[in-house]
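All remarks here apply to the structure that follows.
A protein chain is absent from this complex, but the other protein chains hold their places.
For clarity, chains are labelled A, B and C in written order, and residue numbers in each chain start from 1.
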Amino acid sequence: MRFFSDNAAPVCPQVLEALARVNVLDTAYDGDRWSQQLDGAFSDLFETPVRTLWVPSGTSANALALAALCPPHGSVVCHRDAHIQNDECGAPEFYTHGAKLALAEGVGAKLTPDSVIAVLDRVQQGVHWVQPHAISITNATEYGLVYTPGEVAAISEVAKARALGLHMDGARFANAVAHLGCAPGDVTWRAGVDVLSFGFVKNGGMSAEALIFFQTELADATLYRRKRAGLLLSKGRYLAAQLLAMLEDDLWLANARAANAGAQLLAQAAADRLVHPVEANEVFLKVTPDEAASLRRLGFDFHDWAPGEVRLVTSWDQSEAAIRPLADAIAAL
Amino acid sequence: MRFFSDNAAPVCPQVLEALARVNVLDTAYDGDRWSQQLDGAFSDLFETPVRTLWVPSGTSANALALAALCPPHGSVVCHRDAHIQNDECGAPEFYTHGAKLALAEGVGAKLTPDSVIAVLDRVQQGVHWVQPHAISITNATEYGLVYTPGEVAAISEVAKARALGLHMDGARFANAVAHLGCAPGDVTWRAGVDVLSFGFVKNGGMSAEALIFFQTELADATLYRRKRAGLLLSKGRYLAAQLLAMLEDDLWLANARAANAGAQLLAQAAADRLVHPVEANEVFLKVTPDEAASLRRLGFDFHDWAPGEVRLVTSWDQSEAAIRPLADAIAAL
Amino acid sequence: MRFFSDNAAPVCPQVLEALARVNVLDTAYDGDRWSQQLDGAFSDLFETPVRTLWVPSGTSANALALAALCPPHGSVVCHRDAHIQNDECGAPEFYTHGAKLALAEGVGAKLTPDSVIAVLDRVQQGVHWVQPHAISITNATEYGLVYTPGEVAAISEVAKARALGLHMDGARFANAVAHLGCAPGDVTWRAGVDVLSFGFVKNGGMSAEALIFFQTELADATLYRRKRAGLLLSKGRYLAAQLLAMLEDDLWLANARAANAGAQLLAQAAADRLVHPVEANEVFLKVTPDEAASLRRLGFDFHDWAPGEVRLVTSWDQSEAAIRPLADAIAAL
Partner (left out) sequence: MRFFSDNAAPVCPQVLEALARVNVLDTAYDGDRWSQQLDGAFSDLFETPVRTLWVPSGTSANALALAALCPPHGSVVCHRDAHIQNDECGAPEFYTHGAKLALAEGVGAKLTPDSVIAVLDRVQQGVHWVQPHAISITNATEYGLVYTPGEVAAISEVAKARALGLHMDGARFANAVAHLGCAPGDVTWRAGVDVLSFGFVKNGGMSAEALIFFQTELADATLYRRKRAGLLLSKGRYLAAQLLAMLEDDLWLANARAANAGAQLLAQAAADRLVHPVEANEVFLKVTPDEAASLRRLGFDFHDWAPGEVRLVTSWDQSEAAIRPLADAIAAL
């Protein structure tokens, strides 16, 4: 009965089966027949030619993406509460060799054109000031909100006008797409995204994320950065297989829909306790310490987010029956 | 019938089974119950308290080890043919923020005290010259030779006399220990090694290597570097489980013995074609291009190492029956 | 009639004369007899043993100081408006290999124990979060305010309690000391400062700043970092000579007093137009665009700081007669 993190959930069976299926002799690194299918499979999914690199973590996907978009002497505009700023121990700075993150405001950890422009306009031209080179947004955001294609496109317009790259941290991209009901391409490249960190691990995967380049020429140098970072695992087929298994029959979407549905169940029970609208698989609730304690006594595990506020995360493997007890307990507070 | 690389071999069944076994709810990152067992399990194996970090690749293990031993303005002495110098796309330079590798000579990619001292003595004291801070040796070496405990201790003496750290790249550490028949501690910390990259992937693992700190205080900052590099996978139990499975009943040793035995079979057939003595699971042969072509026509796959020289690598999963045809073909050349 | 920047002022004659005086044969780099005097001269000035490195710029002094105090995976707490954050194009990130600056609030660009603690307390323990390793304060601040010894000591208490280093950016340290009337040691090491960037260029020097280590053991690695950054000029005597000339007969203090006096003259004229109290050699005024334009028509040059706000900087070489016309013009607005 845990709602602590979608990283705590087990791996879905199709992924484990895929590992067994590729457990045969093949070429090392990413030369194997499964790794070689990734560009094609993701190009199909996104309905445009993409370059796809497997990596073993979302942090490394994000950091490689930013290194592809921003030189060491540049900056990346992101939300003050972005994962890349707060939860990656400086990975962006490591991979970019010291670029800065320029922090913007926005409700629910969502940037807007105005909040981005406010940051951009504070920077004077000239060598004394770190110049912005990219914008990074998270979809779904750290508070479970989802950027629509239109919202992304509006930010992209700012990016294009200022010659900035646009990165999307999609650790919960599946949940965002499941919520939107749009094509994956609609909220990414069609809306101006250049690079996407497409997360699978929180969504039932084990150890493989996809780094997707819509600006395909950015992938070349990234291949060197991936190797140089020790991220080019020697038996890459076991990563590629996970991604392919998740794409098969849109398993990634089914898993995300399940997690989102669980969150909706909680949201309905929570009513006016909600801190943010619930759009993906995260639910932020206003509860008193006593109420939090009483929920924990019932066996529910979750994260204290801020004073008087807790975070509940639902996962791909939680059925309505698994969620219902918590929903009831919240309603009964 | 491939002898191209031990990375091409499949994962051994016990490792896959372990993945299934840990496929339950648990804490994220390395807080889970299996990750928490690593320090204990490896301390038992090495008969001394160690700190153990799982990482997803040998390159990242090596690079983190060097970053723990050498500042950005220092150098690491290694063999001219070392993997860290030649095959990691500059990972040591990335993780150390630009330390240099100082290249030493030695037969069979083995350093000796004299070859190390020759490099050290070329460096003048003072800020104009990059000062050595560590030595890195590979055991078994890139040419399949094995350092004995005595040989390691002799190098360690040089290291200690000059206040240098000592790292062992053990991508094929299992093969070395299987050859030596000694305790793992004998050829590492008892011989003065400070940090060991203990490889499992080439030996039947999937995606987990162990970074072992005998100088345990070096682990603290390394935990930050691992996270910052995007190497702290969010579902760490699937890495820890691999390592624990390999330790169970000394599977790692059994696998290495099998691979070494295969190499011995080839070595006997090769006789005076051998470029190096065969001590681990690599066999380097003098063959003419015509001979190489004829072996390939028979279906054997291997690496052209140098003009007139090929490399054969045997794996944990190759039985005598699997090796015999190549041995016979070599003998028949 | 310029009040744009103290960097625009010429070099004071004693410094130029010192260059001529050392224009003889001597050893290269910092082995010459003048460079060798720096530790002694600054130890005398600070009444404690210090290590002193000349560097050619304030930015490099600051960046080397931070690199000595903070690892790549750490952070430095500084004011949101600090020079190291805003005006050095990411030099701290370059020299520290990607450490973060954690931004704190405070009136007049001054940190307080509370504003520092507010930043520190937002950081959770553990490897996911960049941990603070140092605090950097600017004295005089970017708005010309001066930290008293007591204020520095209060921040140092926080630093010591959390095991953080304490750096002082003293680009206008002379102006601060001139204002305080205290011994240089009172507002630095006696108040807990570990490293000081002691600026001379804005105060009549040409191209030499002093990096002062009160924690003397931090200097050793810094010598390597200075060389590695190309900052160890080959004819170092021409830098050392500048610093020694500025110390001679307390020229540095006399120059700073002159600049401060000019600022006071302006402050008196400005009355309630002052944005900040005037303590060093910077004056921030509220003026309308029309008023600013009328001052410029009179030949006065200055920096538009913010809407409705301008910055005037006085220099070591400006006599009362040189300042008076601007003071009168301001009073007459």
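Here is the rule we use: a residue touches a chain if its C-beta (ideal position, glycine included) is under 8 Å from a C-beta of that chain, and two chains touch if they have at least 3 such contacts.
Values in this document were obtained by computation on a predicted structure and should not be read as measured data.
Asks: Which candidate, C:V50, C:A91, C:A174 or C:L247, sits in contact with the chain we can't see?
Replies: C:A91
Asks: In the full complex, which of B:D87, B:D114 or B:E248 touches the chain missing from this view?
Replies: The single option touching the absent chain is B:D87.
Asks: May I ask which residue of C:R228, C:K286 or C:R324 touches the chain that does not appear here?
Replies: C:R228
Asks: Of the residues listed, C:V50, C:A63 or C:C78, which one is in contact with the missing chain?
Replies: Answer from the full complex: C:A63 touches the omitted chain.
Asks: Could you list which residues of chain B touch the chain missing from the display?
Replies: 72-73, 75, 86-90, 93-94, 96-100, 127-130
Asks: Mind pulling the chain A residues that touch the left-out chain?
Replies: On the chain A side, contact with the omitted chain comes from 29, 71-73, 97, 127-128, 131, 221, 223-228, 232.
Asks: Contact with the hidden chain only, please: which chain C residues?
Replies: Per the touch rule, chain C residues meeting the hidden chain are 2, 4-5, 7-11, 16, 19-20, 23-29, 55-63, 88-91, 94-95, 201-202, 206-207, 224, 227-235, 238-239.
Note that only the chains that are shown with their structure count from here on.
Asks: Through what angle, between 0 and 180°, must chain A be rotated so its C-alpha atoms fit those of chain B, rounded to a multiple of 5?
Replies: Superposing chain A on chain B takes a rotation of 180 degrees, nearest 5.
Asks: Quick one: report the Å distance separating chain A from chain C, using the average Cα coordinate of each chain.
Replies: Once rounded, the distance between the two centres reads 42 Å.
Asks: With centres defined as the mean C-alpha position, give me the chain A-chain B separation in Å.
Replies: A distance of 34 Å separates the two centres.
Asks: Using mean CA coordinates as chain centres, what's the chain B-chain C distance in Å?
Replies: So the centre of chain B lies 50 Å away from the centre of chain C.
Asks: Where in chain C do residues touch two or more other chains at once?
Replies: In chain C, residues 72-73, 97, 127-128 touch at least two other chains, as defined above.
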